[in-house]
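See structure below.
All protein chains of the complex are present and in place, except for one that has been dropped.
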Amino acid sequence: MALFGLVVAAVVFVAWRVNSVLVYNWDWSRVLGFVARIDGETGQWVSNLLLQGLFTTIRLAFWGTLLAAIIGLVMGYWRTCDTLALRIISRTYVELIRNIPPLVFIFIFYFFISSQLFPALGLDSIDRDSPWVDNAFFRFAFGEPALFTNFLSGLICLALFEAAYITEIVRAGIQSIDRGQWEAGRAIGLSRGNLLRDIIFPQAIRKILPPLAGQFITLIKDSAIISLISVQELTFLATEVAATTGKTFETWILVAGMYFAICYLFAFVFARLERRAGRARR
Amino acid sequence: QESVLDTIQERGTLTVGMSTFVPWAMRSTEGELIGFEIDVATKLAEDMGVEVEFVPTAWSGIIPALLAGKFDVIIGGMSITPQRNLTVNFTAPYANSGNQLAANVELTADFTDMSDFDDTSVNLVCRRGVVGCDVLAASFPRANILQFDDNAQALQEVLNGNAHAIIASAPEPAFWVEDNAGTIELAFGGEYLARGNEAFALRKGDPDALNFFSNWILVNQENGWLEERHDYWFSGRKAWMDVVATE
Amino acid sequence: MNKALAENRDRPPVGFNAGRSAGVVWQVAQALLVFGALGWLVWRGIDAMEYRWQWFRVEPFFFRMIDGEIIWGPLVRGLLLTIEIAAIAGALAIGIGFVTALARLSNSFAARILATAYLEAIRNTPLLVQLFLVYFVLAPIIGIDRFWAGVLCLAFYEGSFAAEIIRGGLRGIDRGQYEAADAVGLTTWDKYRYIIVPQSMPLILPPLTGLLISTIKHSAIVSVIALAELTTQGLNLVSNTFMAFEVWFIVAGIYLVLTVSLSFAITLFEHILSKPKR
Amino acid sequence: MTHPPLVEISGLCKWYDDFSALYDINLSVAEGEKVVICGPSGSGKSTLIRCINQLEEHQQGSIRVAGQEVRPGMKGIEAIRREVGMVFQSFNLFPHMTILDNLTLGPMRNRGMRGDAARKLAMEYLDKVRIAEQAGKYPPQLSGGQQQRVAIARALCMQPRIMLFDEPTSALDPEMIAGVLEVMENLARDGMTMIVVTHEMGFARRVADRVVFMDQGEIVETAPPEQFFSAPRSNRAKQFLGQLLAH
Partner (left out) sequence: MTHPPLVEISGLCKWYDDFSALYDINLSVAEGEKVVICGPSGSGKSTLIRCINQLEEHQQGSIRVAGQEVRPGMKGIEAIRREVGMVFQSFNLFPHMTILDNLTLGPMRNRGMRGDAARKLAMEYLDKVRIAEQAGKYPPQLSGGQQQRVAIARALCMQPRIMLFDEPTSALDPEMIAGVLEVMENLARDGMTMIVVTHEMGFARRVADRVVFMDQGEIVETAPPEQFFSAPRSNRAKQFLGQLLAH
């Protein structure tokens, strides 16, 4: 209890000193205006830069989680399978990504690979006005059609990056399943595919849910790194707002709050999932 | 080899790489881009008969993005230096902003001369990539020069008393002094240390585009449009204070 | 009838794997093919960009010779600072991790609450934002300088991950070991010191290696407070010369060498550690 | 007998790296025969029966099951495993599936049986091992003895021609052993071919046609149970039995 009091006292002390030591004019109104504003013409509340950035980050988080989970699952399986070629590929992938600074990976991917791949797939020349992309659902799911290619390369970049870590989590999960389970499955004549699908994955998933949740939260936070390639997500727009208003602290405190909110929400949802998975068993 | 001019005409849009930088390019309260460069690029596109599209890009990624063809030209308050010119082409300058020092009052109380800043105990800050950094290095070779990604952070460093002065192109230092009167002041009455030469940046190997953009600048310098716009944005912030979210 | 019995029981028949090694070669070739295809894609990308490589300009980034005297260039100085920051932050992170892990496992309600609050706050906000707040707001208040602000921020960030790794490791030890230690009458301190911590090391070390490596990589973030480590120097060089790709490839190479040699060293250390077991 | 043996092992050798786990094993088991394998810990009993359905790969010699040769890394091993049921010391039930699902999985996936047919079959065998009422529970909810009986039923659901048991009672509480042995005895009475690794002498006496004694990876002695337990020929077997009976 004494410890607790000490920490509380320290926090209070710091808060008290902020105003006396720091030369700074606090002014939240400008920054808050960038969250949402009243539209001059219609007189209604509309989202402004920061909220738009938040939405982009949430989109990135959602699709990125999905994509990274798929890649990580496949690669994680490859890490443990019998085929040497697949093991080499997945191992190299993991080691490369884990040992290169994210910045450089993004550069290489965005400037060298995606600039080759996207035109080849015809993604660069998507007609922005076609009803396929210019509709409400598309906007809701992927944001502005005009920014779609950028969004997509940022997304793939982020997913590839995080999937390397998920790969390792999946591998550990698969390997943590008792050898007896493999043997029992084989003994009743299951093929490798069936064995993985019916026996190993369902058990591994339960074990890897907690580290997976942690990695997805990291993904949300790391989504800031793709601001480097003009994806207008929360951190990028926050930099712009901070530069424009000069209100660095307000902006970053607000942004920290936003990140905390999504990450915490995510963790909460995952905890629920975990409990559901746990309860199903007994 | 095809010139980027043809690409722009075919596509019908001019894509411009830029980065937020008061008052060159900033956000209005509505979240729209406005500023000196925005005006320049918009007029340029108009004169070419195409639409303009801005690609806001982090400063540290802007050069690779240009080289990888993510946009056609950088109009981003970028100053010409020989070092940089080896990698990209610059047009003729469209602005010559002056650089001023805003100094912490307390720390520089007994500084009487420009040379007082040239000391190993002095910390000077600038925004990474602006010409001011080069100016500092040339004028005060002994001082520590710290580069930040943003002017806001650099300025905070001076306000917190961790650095003696910040360099930036006019008129921003004047705005800062206004907002933080008593803590910082314009050093030497706001004397310009050096003038920068801001120009458009283009990929190498495209003489047609270089020629076109340079001459467009020349023409608009001659007819006074550039100067008029420059004055509007740089002589003070009264004119655009209301639309912009800045202090 | 099958093959004759091996003459020597103690040695498996040789040449038994000959059929398989052909398969291995083919598999490796397949993998190389995939990497080849990727490499070709990158090469095409570079080619299509018509980038003018200027590798001849990079030497002064490392060192210059002036009057027969070596002046170290920005990248070398940056590397040294990176190592310094990562080493101190890494060491602190492990310490913080241990304290937090023990706090979370302890019986004290206050300690558990504090540790949990610390973990949640750190792990749900981006490091960049934490650094901003610590350096610009907290540092002037408690009076620490740029270097220590960066190091402490990094240490607390990585420490939160270290805490979970260490907690997992401590909990991974069989309950029987705790009980046996109690049964021979060890105090809590002795129990952890002699029984639990030494045994959890093999569990903790591999993920901790990963953590130290990411400390090195994450140390790049302190460039936002102008601490002149490797990434900062890289950024400055790019902004001065615009040779983005040359500089970033070199910087990536340096980081790679650093992280790979670190993981190699730790693997070696693990090896030594696990030796006396059998 | 006129039938060819159901399992025929000849000249079987297996190494783990340099360690010789099995050496020159020759054993054939006719349809309907019950063989008990015993021997000290580490003598290769488990390894031997795991080679029969290729949970371990052998390096020399041949193994034929139901007339078909079993080779390391062979394709179609699933078809052979279908003929061979296996029960492990540690049950190895799938903890995330109900008892019923544990039983139907094999028939549905390997034999391509329809769901209701598989369930009907499963219930029949659950009845046989006397735990039909637990069908909806999960394995961790059952006692060890019950779990082992489920494991036996699971193996039977594949309708194998031979059953392998690897110390099926050694992980059980003393109370639970009797129930499992009873199920196994019933199975033997129904004519199932069985290879059983066990130290339960009572069971061996009542059920086995032959007892195979192994030591250090080799078969040391093969004899009918009465003879083996009352008058073993080899010294090693004498010593082993002596220790087994000591307490």
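The first chain written gets the first letter, and so on, giving A, B, C and D; residue counts start at 1 in each chain.
FYI, contacts are C-beta pairs under 8 Å (C-beta built on N, C-alpha and C of every residue); 3 or more make two chains touch, one makes a residue touch a chain.
Nothing here was measured: the structure is a model prediction, and the numbers come from that model.
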item: Which displayed chains the hidden chain touches across the whole complex; value: C, D
item: Per the touch definition above, residue among C:Val28, C:Met65 or C:Val184 touching the missing chain; value: C:Val184
item: Omitted-chain contact residue, chosen from C:Ile96, C:Val151 or C:Ile195; value: C:Ile195
item: Touching residues on subunit C - with respect to the absent chain; value: 174, 176-177, 179-187, 190, 194-195, 198-199, 276-278
item: Where the missing chain touches subunit D, by residue; value: 40-41, 143, 173-178, 181, 199-200, 202-203, 240, 243-244, 246-247
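Basically, only the chains that are shown with their structure count from here on.
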item: Touching groups left behind when subunit D is ignored (all other chains fixed); value: one piece
item: Both-way neighbours, i.e. chains that touch subunit B and touch subunit A; value: C
item: Farthest chain (mean CA position) relative to subunit A; value: D
item: Chain pair, most C-beta pairs within the contact cut-off; value: A-C
item: Whole-Å separation of chain centres (CA-atom averages), subunit B against subunit D; value: 81
item: Chain centre separation (subunit A, subunit D; CA means) in Å; value: 49
item: Contacts with two or more other chains, residues of subunit A listed in rising order; value: 22, 107, 111-112, 115, 248
item: Touching pairs among all chains present in the structure; value: A-B, A-C, A-D, B-C, C-D
